[in-house]
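Let me begin by handing over the structure; questions about it come next.
One protein chain omitted, others in place.
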Amino acid sequence: MNEAEKFRHDRSTYERPNVPFRCGRAVAWGQPCWQGPDARGDCGGQFECSPTHNQDRWECRRPTRAGGPCKQGPLPDGQCCNSRPLCQPRPSLRRLRGRVTLMLLAIAAALIFAFSNPVSTIFPSVAAIDPGPLSNAHAGFIGTDKCESCHVGHTQTGIAWLAQVFEEHDNDAKCLQCHTFDGPSRSAHNRKFPNRQTLPQPECATCHKEHKGAEFDLAAVSSQVCGNCHTQQFNDFSSGHPQFAAQFPYQVPNAIYFDHNAHLQQHFASAGEKAVDAPAVAEFAQRAKRDCTACHEIATATREVTPRPFEQTCGHCHQQQITARSLPLLLADSLTPASALLLGTSDDADDADEQVVALIAAMAEGGLEAFAQPFEQWQLQRGEKMLEGLTSEVLQAAAKAWENEDDYTPPATDIHVSGWHAGTDADENQSIRYEPRGHRDPVLKAWFDVVADLAASHKDAALRDVAKQTLEQLLDSSEGPGACGKCHVAGITSVDSQGLSVPYWGFRGPVERRHTSYAHAPHLNLLGGPEACGTCHIVNPASNYADYFEDPERQPSQFMSNFEPIVKNTCDSCHKPSKVRFDCQLCHTYHRNPSFNVGFQIKRLARNE
Amino acid sequence: MARPQRWDAPFDPDMTEADLGMLMKRPEFSAIDASRFPSSMPLDGILRNDCRIVQCKPGDIVIREGDYGNSAFLTMKGALRVVIKPGLPSEVLGRSEIRKRGLLGALSQLWRNSKHPEARDTTTRRTTEQDSRQHVSLFDSKDWQKIFANPPSSVTAGLEEVPALREQFQTALLRAGAIFGEIAALSRVPRTATIYSQSHATLLEIRWQGLNAIRKYDEGWRRIVDEGYRKNQLKVQLKEHPMLRELDETTLQRVADRTLFESFGSFEWNREYKQSRGRSAGGLDEPIIAREGDYTDGLLLISAGFARVSMQLGNGRRTLTYLRTGDHFGLDELYSSWTGRQKLPLQTSLSAIGYVNVLRVPANVLNELVFPTLKEPAQPLAELAKRPLTQDALLEWAVDERFINGTRAMLIDMDRCVRCDDCVRACASTHGGNPRFVRHGKTHGNAMVANACMHCVDPVCMIGCPTGAIHRTVAGPVVINDETCIGCGTCANSCPYDNIRLVEISDRSGRPLLDPDSQTPILKATKCDLCYTQLGGPACVRACPHDALRRVDFREDALLAARIAR
Partner (left out) sequence: MRGHTTALGNLLRDRTQWVIYLIGASIVAIAYAAIAIPAWHRAATLGDPREITGYSMLGIMLFLAAFNLRKRIPMLPLIRTRWWTFAHICGGILALAVFWLHIERIWPNGTYEQCLAALFYLTSLSGLFGLLVQRLQPSRLTQTGLEVIFERIPNEIARLRNEAETLAVECTRKTRHATLARYFVESLQWYFGAPRFVASYIRGSQTAKFWLEQRFATVRRYLNDDEQQYLLQLEALAEEKSAIDAHYAGQLLLRSWLLVHVPCVAAVLALALWHAILVHIYAV
């Protein structure tokens, strides 16, 4: 057929794509009828035509496009002569598409409905709301509560559960059932900042996002988050982090007067010459001169690299100095600071002499009981330690001798073991004295501790003054007993386990910072060798270290360390992009002492059951 | 519901027997020999059914320039004025709006469309055609101040009191007995001038079916019509051409007096075209108006129809372009002769596609009156030959297929069309669930001209409609009034492009509507109406998701068409 013939208006009628049915014969690739399915979806082609009654005859009315009127014409009763079996019209592709869409929608809705209700009795499963596996940290501890451990909204069912959409949830409360901190849990840094009233209050989930997989690190937070509160804003360490404090990390004055410069330049060198017959000393000195680890223990280094105990370090040279100076308890004719304290007066009081006489008389009569009273008065328990080893016989014998104005000669048997001496001392005086047996001598230490506590906290003001005076004298660097004051700095106290305010004896490190940490170990591992220390701790030969300690009115700000302050450049030469980690969390911690509380323990126990 | 008949809806239902008697007594009709009219179409029947008596007030606009009209007029009483160019501003003419649907009306089609094919609402039929035949007065427009310097003291005042109009615009007087509007009604061209009534007037409006019948059977009327054309229309049509527009009146009259009117091809070209269709002969057997190589003796101005400009190429003729109303042929060669450069023979041939009305202005008239004041003409037609052949291929094909007739041919780029039928669905949803075109048609490469009404310049479908159901709206689309259509099929058979389809109508529940007498289903002619009552224009164009479908005029959109046919 010529193409033009196909388009003739009587051969080709309108195509109706909005009809949602197709002739069933067309679907089977047969010859479709010319009528096509009707609007209801029924076959329209049962008969070829609908005959019309014209005058007396029935006429075939098959249209031109279907072939024109047929030759036979309709049957006498008016029915068309050509009929065919009804076909089964099929939906068109578009209708099929609509059906599939609705079906898929219904399936989705049904699945949601069936699986979504967390406490559904038909298909109890949280798969429909499963947002991903929990991290390993939490997965083991949610126990039978499961989702309710953390999600407040999960506690409801049915419509109430859906209504949770419109409610505010306090999911933090759930976190805090197990997690505790050293401060207000809901505040930034677990602290209150009175001059930052408008700080945003972050929720736990702001930074810690769960359901990211078993291996996900919950504690890792991006550095940019810190800038939300910190007024000085920068992205990370290498770009914009402020310079370290002016004397970092040596702001805190040492509690032990140790002049690195003097030792490194002078003392270690000359020590070897002094101790010709002590090769260990010489060896130590030689090593200490060049190797910081001779004194500082790096095996257990954390934030500080603490020096080794006295015996392993300072003791090589300074042991004799300690034993050389004794604590005079009582002179035959005058009070010493120690005895003055015990009597409650000062050693240059007006009636000091009479008191001495009275004391000697009391000693002669009662021995140790002469000193019992002050201890009762002070209500101190450690008092006994102050006179430990001192026996009444010695006191009585010496007192009797002095009453008679004789020199007391100690017996040949040793009371030296206890350290207490009575008799003639190095200055040719009769005295009862205590000679320290070594570093950290307990009797001497007891004296310092008790006196310090009295000076700090006894309620009697006069006694406090006396105690202060006594402490100063005891801790005098050139004359104090045991030479304690030579190295241990006066004026610094700490509180011991029994609540006494005692001198600060040990090594004191830098300022305690709750949110900053530093670990020497990885740095030393990387840098290696004894020379590693000098990478950051650079000795300043020109520092006036001694000035601070020699000034009795000293202020902490005057302290000048032997070392150059550590500056930021030292660190960010490695902690920068393309080298090693430089995010905030490397050095800084957000929370104060994160820990777990009772709730956690209960859950843990429940898990173990 | 019975099948409608031709004179079921008389043009003027209010005409009384007295009116008819009065008409028959008028000199224009009493002079006619009524015996020459067949009994199926007597003169008084024509007057009674195809004529309408219209009363006009001063200022009423009778016909507007640019409107397509289907009627001629006879002034029976009173005086009218013709506005010669420049025309009145269109706001003053009160171009009546096509009554478009509102937003809700458009949207309501969503649920009102029937799912049964070709369903009609039988409860509200038989309203008379509601087109914009209201005579709007000049005073009704908002902008009448533009033309009236002094406002009239009362509406009934005659326009004699308002001289401003006549000062600003050139007008001519039409007295009683004047017949006007017949050329536009018969030639299917737009009205060329605005005519308003100056005083109270009575007119007889004759629709063209009646006019055609009268002209066919009466010699006197035939002569009047033809002379009327020469007197009124010729100058107007001459002025369509840019080179003659600048001439003053006397010169133009002299040109008009010596202009020859020629007609080529057949008025009923569509029938011949249909018989010969499929044989694209490239215009080899078209009537030649002017031959390449001949020396021309006059400028040819196309006043109606289409003519092909072609050039010999090898063994065939290459179509360079086609000409239509307003175009001219032969100017380059004549101008060149006049300037003395060279006496050129015609570089291209001109042949008639379908039918062509040509005005021939003799060369000596041009030399004397026109060329002295003429600017250098633009690029000669022969220059078009420099284009590569492939660029012309689409145009050549379109001319052969006579698609050039269309102002809104549905051109589908088949390389973009994904055959989704969204266009057909959109057409259906704007026409009660029934599409009005079929997405098939002749193709040339990747360009398909689908079987959708092209709203032709020469709407041959309108020839022979017995009731005037198919008509051209003021805005241009050719539409079929579904209620007055009697389903005779004349338009469907006339359309050379098979763009009109007859359908059997049914009621809202799908039962076929049968003629009570013959028990045959009632047919209606249907076709694309360019969505003239819808918001937003043709729905098919708006619905195509890939910009594959456009309604084009082949010559205006030649660039576009060239882009499509890569």
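Going in written order, the chains are labelled A and B, and every chain counts its residues from 1.
Rule of thumb we're sticking to: contacts are C-beta pairs under 8 Å (C-beta built on N, C-alpha and C of every residue); 3 or more make two chains touch, one makes a residue touch a chain.
These numbers come from a predicted model, not from an experiment.
Enquirer: Which candidate, A:88, A:164 or A:535, sits in contact with the chain we can't see?
Expert: Of these options, the touching residue for the absent chain is A:164.
Enquirer: Where the complex has a chain not shown, which of A:41, A:63, A:91 or A:227 is the residue touching it?
Expert: A:227
Enquirer: Out of B:408, B:425 or B:455, which is the one that touches the chain we can't see?
Expert: Of the candidates B:408, B:425 or B:455, B:425 is in touch with the missing chain.
Enquirer: State which residues belonging to subunit A touch the missing partner chain.
Expert: 15, 17, 22-23, 25-27, 29-32, 93, 96-97, 100-105, 107-109, 112, 116, 127-133, 147, 151, 153-154, 161-162, 164-166, 169, 171, 200, 202-203, 205-207, 211-213, 224-225, 227-228
Enquirer: Please identify, in ascending order, the residues of subunit B that touch the omitted chain?
Expert: Interface residues of subunit B facing the absent chain: 103, 106-107, 109-110, 388, 390-391, 414-420, 422, 425-426, 429-430, 438-440, 443, 445-446, 448, 534-537, 539, 541-547, 563, 566.
Throughout what follows, only the chains that are shown with their structure count from here on.
Enquirer: Could you give the separation in Å between the centres of subunit A and subunit B, each centre being the mean of its C-alpha atoms?
Expert: About 91 Å separates the centre of subunit A from that of subunit B.
Enquirer: Across the complex, what residues on subunit A touch subunit B?
Expert: 2-4, 6-10, 12-19, 38-39, 50, 52-54, 61
Enquirer: Hey, which residues of subunit B end up touching subunit A in the complex?
Expert: 115-117, 277-278, 421, 424-425, 428-429, 433-442, 451, 492, 495, 498-503, 510, 512, 514, 518-521
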